[in-house]
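My structure is below; once you've seen it, I'll send some questions.
Note that one protein chain of the assembly has been removed; the remaining protein chains are unaltered in position.
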Amino acid sequence: MKTTFLSHPKVRFGLVVVGFFVGLAVFGPWLTGTVLGIDPRANDISAIAAPPSSEHWLGTTQFGQDVLAQLIAGARGSMFVGVLAALIGTVLAIVFGVTAGFFGGRTDHILNFVTNLFMVMPVLPLIFIVSGYLQGTGLWMIAIIIGVFGWAGGARTLRAQTLSVRNRDFVLAMRMLGESNPRLIGAEVLPHLGGWIASMFLSAMIGAILAEAGLAFLGISDSGAISWGSMIQAAQSQSAVLRGLWWWFVPPGLCIALIGTAAAMLNFGVDELSNPKLRSATRRVVRRTRRVERAVAADARTA
Amino acid sequence: MSSPTSTATDEGTVLSAVDVSKHFVVRNAVGDSSVVRAVEHASIDLYAGRIVAVVGESGSGKTTLARLLARFYEPTEGEIRLEDVPVGKGAAGRGYHQTVQLIFQDPFGSLNPVHRVWHNLDRALRIHDRRTGRAERRRRAIGLLERVSLTPGADFLDKFPHELSGGQRQRVVIARALAVAPKVLLGDEPISMLDVSIRLEMLNLLGRLSRDEGLAMLYITHDIASARYVCDDVVVMYAGQMIEGGPKERVIGAPAHPYTKLLVESSPDPDRVGTTSRDEQFADAETLGEPPSLIEPPTGCRFHPRCPFAMSRCALQEPPRTDLGDGHWSRCWLHEEGRADEIGAESYSAALARRTTEPAL
Amino acid sequence: MSAPARTRSRTPAAAGRPANEVVLDVRDLTVEYIGPDGAVAACKDVTLSLRRGEILGIAGESGSGKSTLITALTRLQRPPATTTSGSITFHPADGRPGTDLVGLSARELRRMRWSTMSIVLQSAMDALNPVMRLGDQFVDVLRTHYPDLGRNGARDRTTELLAMVGISADRARSFPHEMSGGMRQRATIALALACEPELVVMDEPTTAVDVVMQRQILAQVLRLRREPGFAVIMVTHDLSLLLEAADRIAIMYAGRIVEVGTAAALYRDPAHPYTRGLRDSFPPLHAPLRTLQGIPGSPPDLRRLPSGCPFHPRCPVRVEACVSTTPALVPLPEQEAACLLLTPEESR
Amino acid sequence: MTLAPQLTEVAAPTTRLRVPSRWAFLTRRLGFYLTAAWAAITLNFLLPRLMPGDPSIAIVDQLQRVSGRQLPPETLVSIQTLFGDPDANLGEQYLAYLGQLARFDLGTSISRFPTPVADLVAAGLPWTLMLVGTTTVLAFVIGTGLGVLTGWKAGGRFDAIVTPASTFISSVPYFWVALIALWVFAFELRWLPSSGGYDPDLEGPAFWLSALRYGILPAATIVFSAFGGWLLGMRNMTVTTVREDYVLLAQAKGLAPSRVVLRYAARNAMLPSFTGFALALGGVIGGALLTEIVFSYPGIGYLLYDSLTKRDYPVMQGVFLLIALTVLVANLIADSVYVFVDPRVREQG
Partner (left out) sequence: DPDGTDGSDEDVPALVYGNTDGGTTYTLNYNVYSPATDKSPNSALVYEPLVRIDYSDGGNLVPWLAESWTFSPDGTEVTFALRDDVTFSDGEPMTAEDVAFSLSIPLEHAELNATGATYEAVEAVSEHEVLVTYPAASYSSLNQFANLQIVPEHIWSEQDLTTWTNPEPVGTGGFTVAAFSPQQVTFEARDDYWGGTFEVQTVKVVPVTQDTVKAQLLSGDVQWGTVSWANGEDEFVALDPDVNHYQLYATGGAFSAIFNTGRAPFDDVHLRRALAMTIPRSDIVATLNRPGTEAGPTGLVDGVYADWLLPEYQGLVQEVDVEGALAELAESGFTVEGGALVRDGQVYNPTISFNTDFGWEAYADIMINSWRDNLGLEVTPAGAPGAALFEQQQTGQFDITINATGGAGVYGVYSGLSSQYLAPEGEQAATNYGRWNDPATDDVIARMASTADPEELRELGHEMQRIVVEGVPYSPIYTSYWFIDINASEWTGWPTPEDFSYIPSPQQGPDTTLTLLGLRRAES
């Protein structure tokens, strides 16, 4: 089971990329400071808005700051918001979705109503506005806001799944043995939802990274922190696009897209592993089958 | 109508349902609610060391009955008695389930795929006796597995459900139910999801548990032949009601209700091969009809719209319970009208054919 | 097949056909699931022949390859299933030479589908499109195969078909979810007969319904088969049912046919120990009761098949050779069976 | 502790179901959306009151900033009275607010005093609706279309290229795509205008043509960023649906492949898209707002941005309220479509 998980190409790609960025976020300062010897905030006045060179591998900004160093530092900011917001969102989604699904009845009615409400609210504009009110907030606050407003979709999925799990025979059986509700949720239902929760977490993380980038682009961000979004915003405010300073605004966007792709791939892979219908439609399976079919046909011709 | 009679009066019942009904409220998209009368005025007694089978068509309320007995549902009417003591409303706690355990139809579904066999048994042992140590629990778990013929038990403790075959899974489920040392085992079609070849082993196991260990057992099934194989008594349900009951050979061998006869004659019986031609066997089986809606059940006897023997009174009044001796009873107007002989006189389809040519009503 | 369907449906077409003529001839069919760790043969060297108007039952435990065989026969298989060897020869009623379905292109197959060979799937619940009215699902197949039938013609024919299985015409406007399980199952059978096929393949047509409905459906199949005259392959794990309903029965075990013969022969005198075990897995309804044992153990995992005879680990009468030698089908007077203990008819 | 599970959610009895009335379903949904609308309105009322900042002070702030002079306290007081009675309690304010809304009065802009917020929003809304409306439809059509194709031929070469590519594309931030589009098509190639919504010098058909021309880049950006999501969802649904028995049966029936794909696979695979619409639309609107900002499109996205930077609270509120209501209406429409394409529709929650 584990080996098939790790040998799935999409999963592998996803894990490698996500792992890489998590590593960057964790070891970034060490990497830039000790290994590469670059400082994201240092200004090299001799290289202003300079294209990539041997000295600055990804070029410099209008302020003579090293783009690579900023990119690595930005990984930390973006991943921080992503992970924190996803944590908050996932916890809320579990609280709302699983509780509603498990207990049903009035609890479900109320919680589900709240979920649906958050679901149909345009969350991104809402986040913009709330953060707009709290002008000049830190990354913590931004992550909290994103997390607090971004859980509804996950809660809905979890509720539906819980509903289906709650009346599964194994839950009834354990209940019949005398298990308490908290243990039923914790030991029987939640582990069963592990895959859903993990994929929810990943999508929430991507959502949060994208939302943070959007907020930073609107100028709502922590001026003390570097994130990919704030890099793009800084580039934009210095007319980097018009001036063709692509090395400044392309890499952070690519990083966001890359980690988003990786997370989506991970989810995809998990889907494919858990859903045999999807699994049988992957390129590998189809190719393998075609190859055998061709071989058989060739045999038939020669025979 | 609700005379709680028991077939064997010498022993006390372990678990009984006395005149229970269960109505469900279902809502459609419009928000209209309607009442599904899933079980109506059913009574059943379970005795130590005996197996009672409940047979009936799909939707006749068998599962509902089992769940009422397991106290998953609160009866709409009537009461459940445990060792002759009425069980109070909403009090189905640990105590109750230490006595009564339910085995589900799908062995895969009733084992959480994320937990090992050990977890399942361990939880059951721990919940009901918090003092025993881990080593002791482990010893007991192995004992339980060996009781259900999973030998050597230790080999199975660390397996995940998906590493077990269907039969092994169902044994684990039974072992888990036995872990709390219950007196009653309720089996809701415990073998229907298993492969044909291993069903018998399961039935033999259930028979052994009842016979040798004195468990009272309810065995719910579609398959009359298997009911006959394992049980002592048979109860037939139709559209939420119990229409016939008694010792298995009497009920299956000489049905006293037209529906029981239909059920027995519809069941596959390879012994028939060769005795009549195939076309004859299946002749007129096309018009056997479908079970009625439980939302607006037919008036009077619920079987009357399909019954080849139906009389005008069948549509008006519910038939009373007629005791036929030896604990065999039936609910059919034919007994009251003295036409009971007609039931056994010819095959069901023949009766049906006759009726279509010369309407009885 | 341009003749309007209704005219044909009224004439008992079976009348003019030779009774013993073969409709479908399957030779050495092997179907494999191509997996990452190699191929798994879910059907191995299956050889079968089906005669016109005959009901051939295929019985076997879960996972023995019954559905795999059926999708291969009807050429409906999807990756990773692949037919790696064998032939499926279809002999049309008009005496034209047979065609091997394995070699046909998608387009050629499409032309043959439904009008020569139709299918009833395992679960009628899922076999009907949930968002299309029942009638429309008849009309589209009718209009595809009889383009000149017209919309109204197709409607009339639908009514006729539904009436054949006891469903009233107004039901054509229902969606599948508005009908009961038995009704849906009968509707799919009626659908299978829409283009008067020569062969109807049924995958567990009665598993999801209870005994009374089961009997009704089988009765209908038997009656319908008498009139337009089509051959039936019916797959189920319920041997006791097949014994009553089928002409001949093939028993599958681990992807192989281990025994094939007339229903009566298989009931009276099963030659293969597995068949015997299966037969004895059904407690009798009336005969005196005795303790039965079924078959100990469980069906093998196809990815880790035992060597030799795949049944040998569970076999009560195995000999040493069973571990190493895979038996082939041995012709016997009324059946064929694959067991090393059997000797061919001629040498007996 | 009772074991009785809830009795309201029960599989349909196998006996015949009454056909659910679509209108009744829609009425209930309408009820939900009305409640949601009320919640949005209330949220909108509470937000600025829970958050720091007073619109009048914001005005005075900005005036002082522009003139660089201290304004007398009377100025603040008289500006406060322009924005309603500062001493009213929350309940009175709420009632007054509801009363205003009933008259389509969203208050007065701070930075553009005395322009009513309703006028500002009304000026921007058509542009945004046009942009988001057409792009949502386009993205849906392109995404679902390609999704059906890739799902139908899943594992094929087309799928092997298109699916990973759209996974990537759907992960790219909207505004970044917008920036790249701006850079390549407006600045480098100079094919299309880089900002604005139309050529103000033109009139009549020429005006609309110019609006089309100005709309191409923002619209293309949104479609480009949004279609991937639909594609991926649709692909997987198609793959799953194609392996349903009824599609297998449709193939067995010998129907033309196009018919099998459209009537059997695609139609059914599309159904979950309608329920996922709320989520998708929220994302598209958020993205469209950012896109508008990059292209200075005269819609409410830019208006929101403008009001955010100027702390024009009434405008922020008005824009949010309008977006929320629009999304609710769009969802109601999606629900209605769903009701008519899926006969099985039942109340989910």
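When the chains are written out, they are named A, B, C and D in that same order, and each has its own residue count from 1.
Please note the rule applied: contacts are C-beta pairs under 8 Å (C-beta built on N, C-alpha and C of every residue); 3 or more make two chains touch, one makes a residue touch a chain.
Please read all numbers here as calculations on a predicted model, not as lab measurements.
Enquirer: I'd like the shown chains that the missing chain touches, ordered by label.
Expert: Computed over the complete complex, the missing chain touches A, D.
Enquirer: Per the definition of touch given earlier, which of D:Y302, D:F320 or D:Y338 contacts the omitted chain?
Expert: D:Y302
Enquirer: Looking at the full complex, which residue from D:A24, D:A37, D:L63 or D:L279 touches the chain that isn't shown here?
Expert: D:L63
Enquirer: From the listed residues A:P51, A:G64 or A:P191, report the one that touches the chain absent from this view.
Expert: That would be A:G64, which touches the missing chain.
Enquirer: Please identify which residue in A:V171, A:L202, A:I220 or A:V270 touches the non-displayed chain.
Expert: A:I220
Enquirer: Among the options A:A49, A:L184 or A:A198, which residue touches the chain absent from this view?
Expert: Reading the full complex, the residue touching the unseen chain is A:A49.
Enquirer: Pick out the residues on chain A that sit against the missing chain.
Expert: Residues 41-43, 45, 48-49, 61-65, 135-136, 219-221, 223-224, 230, 233-234, 236-239, 241-243 of chain A touch the chain that is not shown.
Enquirer: List the residues of chain D that touch the chain left out of this view.
Expert: For chain D, the residues touching the absent chain are 58-59, 61-72, 74-75, 77-79, 82, 109-115, 119-120, 123-124, 182, 186-187, 190, 194-198, 200-201, 296-298, 302-303, 306, 309-311.
Convention: only the chains that are shown with their structure count from here on.
Enquirer: Tell me which of A-C and A-B has more C-beta pairs in contact.
Expert: Result: the pair with more contacts is A-B.
Enquirer: Taking each chain's centre as the mean of its CA atoms, which one is farthest from the centre of chain C?
Expert: Chain D.
Enquirer: Please compute the C-alpha centroid of chain B, do the same for chain D, then give the distance between them in whole Å.
Expert: 54
Enquirer: Which positions in chain A are in touch with at least two other chains?
Expert: 176, 280-281, 284-286
Enquirer: Please set out, as single numbers or ranges, the residues of chain B touching at least two other chains.
Expert: Residues 58, 70, 72, 93 of chain B each touch two or more of the other chains.
Enquirer: Write out the stretch or stretches of chain A touching chain C in their complex.
Expert: Residue positions touching the partner: 4, 7, 280-281, 284-286, 288-290, 292-293, 296, 300.
Enquirer: If we count contacts the way the header does, which residues on chain C are in touch with chain D in the complex?
Expert: Residues 71, 74, 76, 78-79, 106, 109-115, 118-119, 121-123, 126-132, 140-141, 144-145, 175, 177-181, 188 of chain C touch chain D in their complex.
Enquirer: Using the touch definition up top, name the residues of chain B that touch chain A in the complex.
Expert: 70, 72, 93-94, 97-98, 101-102, 104-106, 109-115, 120, 123-124, 127-128, 173, 176-177, 179-180
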